[in-house]
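Worksheet: the structure to be examined is printed underneath.
The complex appears here minus one protein chain, its other protein chains still in place.
Letters A, B and C mark the chains in the order given here, with residues in each chain numbered from 1 onward.
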Amino acid sequence: MTITQPDLSVFETLESEVRSYCRGWPTVFDRAQGSYLYDEDGHTYLDFFAGAGSLNYGHNNPVLKRALIDYIERDGITHGLDMGTTAKRAFLETFQDVILRPRDLPYKVMFPGPTGTNAVEAALKLARKVKGRESVVSFTNAFHGMSLGSLAVTGNAFKRAGAGIPLVHGTPMPFDNYLDGQTPDFIWFERLLEDSGSGLNQPAAVIVETIQGEGGINVASAEWLRKLADVCKRWDMLLIVDDIQMGCGRTGGFFSFEEAGITPDIVTLSKSISGYGLPMSLTLFKPELDVWEPGEHNGTFRGNNPAFVTATATLDTYWADGQMEKQTIERGNQIEAALRTICAEHSGASYRGRGMAWGIEFEDKSRANKIARRAFDLGLIIETSGPESEVVKLLPALTTTPDELDEGLRTLARAIRETA
Amino acid sequence: MTITQPDLSVFETLESEVRSYCRGWPTVFDRAQGSYLYDEDGHTYLDFFAGAGSLNYGHNNPVLKRALIDYIERDGITHGLDMGTTAKRAFLETFQDVILRPRDLPYKVMFPGPTGTNAVEAALKLARKVKGRESVVSFTNAFHGMSLGSLAVTGNAFKRAGAGIPLVHGTPMPFDNYLDGQTPDFIWFERLLEDSGSGLNQPAAVIVETIQGEGGINVASAEWLRKLADVCKRWDMLLIVDDIQMGCGRTGGFFSFEEAGITPDIVTLSKSISGYGLPMSLTLFKPELDVWEPGEHNGTFRGNNPAFVTATATLDTYWADGQMEKQTIERGNQIEAALRTICAEHSGASYRGRGMAWGIEFEDKSRANKIARRAFDLGLIIETSGPESEVVKLLPALTTTPDELDEGLRTLARAIRETA
Amino acid sequence: MTITQPDLSVFETLESEVRSYCRGWPTVFDRAQGSYLYDEDGHTYLDFFAGAGSLNYGHNNPVLKRALIDYIERDGITHGLDMGTTAKRAFLETFQDVILRPRDLPYKVMFPGPTGTNAVEAALKLARKVKGRESVVSFTNAFHGMSLGSLAVTGNAFKRAGAGIPLVHGTPMPFDNYLDGQTPDFIWFERLLEDSGSGLNQPAAVIVETIQGEGGINVASAEWLRKLADVCKRWDMLLIVDDIQMGCGRTGGFFSFEEAGITPDIVTLSKSISGYGLPMSLTLFKPELDVWEPGEHNGTFRGNNPAFVTATATLDTYWADGQMEKQTIERGNQIEAALRTICAEHSGASYRGRGMAWGIEFEDKSRANKIARRAFDLGLIIETSGPESEVVKLLPALTTTPDELDEGLRTLARAIRETA
Partner (left out) sequence: MTITQPDLSVFETLESEVRSYCRGWPTVFDRAQGSYLYDEDGHTYLDFFAGAGSLNYGHNNPVLKRALIDYIERDGITHGLDMGTTAKRAFLETFQDVILRPRDLPYKVMFPGPTGTNAVEAALKLARKVKGRESVVSFTNAFHGMSLGSLAVTGNAFKRAGAGIPLVHGTPMPFDNYLDGQTPDFIWFERLLEDSGSGLNQPAAVIVETIQGEGGINVASAEWLRKLADVCKRWDMLLIVDDIQMGCGRTGGFFSFEEAGITPDIVTLSKSISGYGLPMSLTLFKPELDVWEPGEHNGTFRGNNPAFVTATATLDTYWADGQMEKQTIERGNQIEAALRTICAEHSGASYRGRGMAWGIEFEDKSRANKIARRAFDLGLIIETSGPESEVVKLLPALTTTPDELDEGLRTLARAIRETA
């Protein structure tokens, strides 16, 4: 805790009780650069949270910053609804050339509004429209957003209760490795599907995260994802991969599902797609699903052109070759090695993850929050996740240097020791 | 239409069929300044649409631009979730000092995510949570957003159908002047409320726009709004004013409901709150309604700090005194005079509006689209609204000069003549 | 109240608190014949309630009783599911010959289960299936049953609350004469239908009672019903007349809608269709609506053959000519004359009705219950209805003699006087 008390008064008196992160990190941040945040009292914080995965390229990345300022300086279109703009065209062309074409992905691109939940709502609407069915299957501990459509396929009971209405049309299925490790994958889901007496409303779609970030860094294996894709195909359900947190390179490849070799029917992207932390999201889908009527879904900020500019810059800068993916895997190895050591030293600790998304869980479920608090005091921003906030979640920027990673992992180890 | 065909190919091949405005304005915009848009072929367009009301202070307003670039240059926090930041604190303090306190409005401020539909979803959730009831009353031709919660209180059948599930928990009531002009206001609504056999599920809240922008520039009178506030009070329903399009000075006062002298329980703001076209929204509510648990509603981009910076600048620049309101009313008078002349010259034309939100309707419902198309060819960006796109909608920036207004109104008059 | 206290103990200790009529009539009934009930202590009660309209031909009508006993004696099929039986065939043939053919009604006949709510559930399912839409319009103060489908189109807030889930897919519209007497019929309903921005989900059907029995003996005029039929036709909605309480001759003609000259798409019958108070119901519909798959709706007791036997006997006995209708209208005139006199003598009293369904309402809404209680003490069984039980409801058996009617009306007049 800082010695000089930060002036938090207006947050405490004027801002709603709903505020949350500011409670765990009781200071006032002022600047940020790369992997570091700086508060107004001059304290420095290494960021292992990266805007919940929105800042894969670090804070105020200089390449993107240059592009952004140039665009603003020259009075480029800022707010464009879904009008054609040069910034949007550049983004679309680059996204096609750098991302879709090399991966042989046939997707159409929709700008559903600039937030993740907009992208999920659009994906669910489209799936229901295409299939003419209401029901959607999601997974235990899924997180897809806070608006009613997305919330209905989100697992967290506390957040669901906030809806104030019963959330329906969604059915949860067990995520990979959810049960006892013995029960065969999809045995329950497939029995429900094949049995016309099962009582399951035939789903329009299945929505899944390849790694559940909010759910506790639960990692679906490539094999499980392939089986899921196969189940969807055999039972005429669309497969939606919500890649909002795990896409844009977080796990290595641009899309987190690349490793599994599957091609989802619909993909949602947001968080790090603009690269600079600016609101932007995409809903991608196979061309045969593009049954939208003009304007059937819209949104005021779906044409956030400054975000298109920085998004285009990230693609050109980081994705024109395979370096980014390679580097993320190396950094992931560095993280894993450190976590292995930590868990070896602390009984009851286990870790899991992929690319640069990792979690450590302790048998004592209250431990994670204590660690995050202690880490903050030690100058490390790190968050918890999981239904009981029982998992310490590592989401450093992909651009974090090996030295920075090392620094943060050492701080984390210390916070773990000091909360034992 | 431009002589050189603009290169629209990537929009047509890669972007989803859902795109809409770009169809009516088939060009590629590149720059914008104040009241004007410029396409890449050098054509100039006077903007009477202003980002559907998101650009009340004009495109790339130089004061806001300066503040924005300074903030980016100095590596101010860009993406802040709901962490405390100096930019957020400055916004909150300024919003309190410049907006809330002078109007004696007691609201708490929530950052529900950066789009209008996020703000509406949060408002509906909160109302339902506070009252423990599911049902919400909305009005004919209401527009509140595209995510499922907001869509359920939106009137447009085409957009509702996009949901792919039956939209429930909402009941429409007649907006001001919806029926025959004879039927007393609220006679139906109040009978339903007072009769325990009516079949209406007791509503948690009523959500209303003071002027329905998307619905066709339908203007609720101050008296009707006061009666509505009274109905809500007497029947224990929360009154939510969705001021996303009509707030931020569009009708004169900062809030569109000021003229009626009412204090809604919950208010949503978005579109022009950042002033620069950057995604931002607020949900305001009376302090006794602030029953949120920390994190019960959240959103990745709810802390879009660059938007806070420009928002603060708009408040300091335009709202520290009463000039803006006065100017808007003067500009409104200028518009009204021109519309009066137009309607006098065209039988079957009528107009309505308030402040700088106006609509012209023609008996021939297909006329409005023809006018908007012709206006585009003449260099004027203007949109239609209403359930059958039968209303030409005027939403120029509040900063439009009298000369620019005059130019646009003359172009509009010409487009009307040329489509007769 | 009886002098010897009846033995009600098992009802009070073992039967659920949900019991209701037995509270207002605290005695133990033992026998019944024609218009009279007899309790075990030898008291006689004239019955102006007739099993809530289920005993139009009186208690234990001797003609029906003979047919019923003969059938039981000869071991006729009792429980027949939907197997072909001689009793069912006789009923179907008679229903066709005596009821449908003379009225030129083209209906197919469905046995949806033996209660009214079964018939309504089947009607709603069929309408939704035929039209492919979920929404159904009902009317203020409608009563259609207690299972979830029927309850969702029932107005009473107290009964709706019993559902324990939010009741959706139904929208109430104002019944005839519901508003101020000035507002044109259907102005609101038609505006909603014609305006694609109204927010009303396009209904599959409209369900209506011609006289709302539970709702307070609210009488729809023939003209209003014709307008409603026309609205349904013009807007492609099925018209369902719920004739459970008002059919089977209660208002004069066999169907209550005959007077209006309309042919509903679907009709529900129950209560007095068996004539003997045995559970039975029918759902009738135009042949082009018969899109049911075999067994798509079913029910264990849909083949209650003893009820078919008594039903057939009622048709042969009472409906082979026009005498019944004529007699009911005469008896109705007798009732109306008495009510006119009563209301002339009691300020604040008004009456309404048709055929042999009548109601008296008092300005003092608590009066009706006092009257019913006093009437019971005076040996008259009479019930209240309306959302606040503010209406004394007269539903004597159609077979009540003029002298019996006179006796009951005099007792009623006395009960009114004595509660003044």
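Going forward, a residue touches a chain if its C-beta (ideal position, glycine included) is under 8 Å from a C-beta of that chain, and two chains touch if they have at least 3 such contacts.
The shown structure was predicted, so the numbers you read here are calculated from the model rather than taken from an experiment.
Interface note for the absent chain: among B:I165, B:L239 or B:L282, the touching residue is B:I165. The missing chain, though absent from the display, is touched by one residue of A:L14, A:V168, A:A222 or A:C343; that residue is A:V168. Only one of the listed residues, A:E12, A:D70, A:D97 or A:D195, touches the absent chain: A:D195.
Contact residues of chain A toward the unshown chain are 134-135, 138-142, 153-158, 160, 166-172, 174, 178-180, 182-184, 187-188, 191-192, 195-202, 215-216, 386-388.
Seen from chain C, the chain kept out of the figure touches residues 6-8, 10-11, 14-23, 25-33, 37, 40, 51-52, 54-55, 59-60, 65, 68-69, 72-86, 88-89, 92-93, 95-96, 108-111, 113-118, 121-122, 124-129, 134, 145-150, 152, 158-159, 161-166, 169, 204, 244, 270-271, 276-279, 283, 285, 290-301, 304, 306.
Residues of chain B that touch the chain left out of the display are 165-166.
Rule of thumb we're sticking to: only the chains that are shown with their structure count from here on.
Superposition angle, chain B onto chain C, using Cα atoms only: 180 degrees, a multiple of 5 between 0 and 180. If you average the Cα atoms of chain B and of chain C, the two centres end up 50 Å apart.
A straight line joining the Cα centres of chain A and chain C is 58 Å long. Touching two or more other chains at once are residues 165-166 of chain A.
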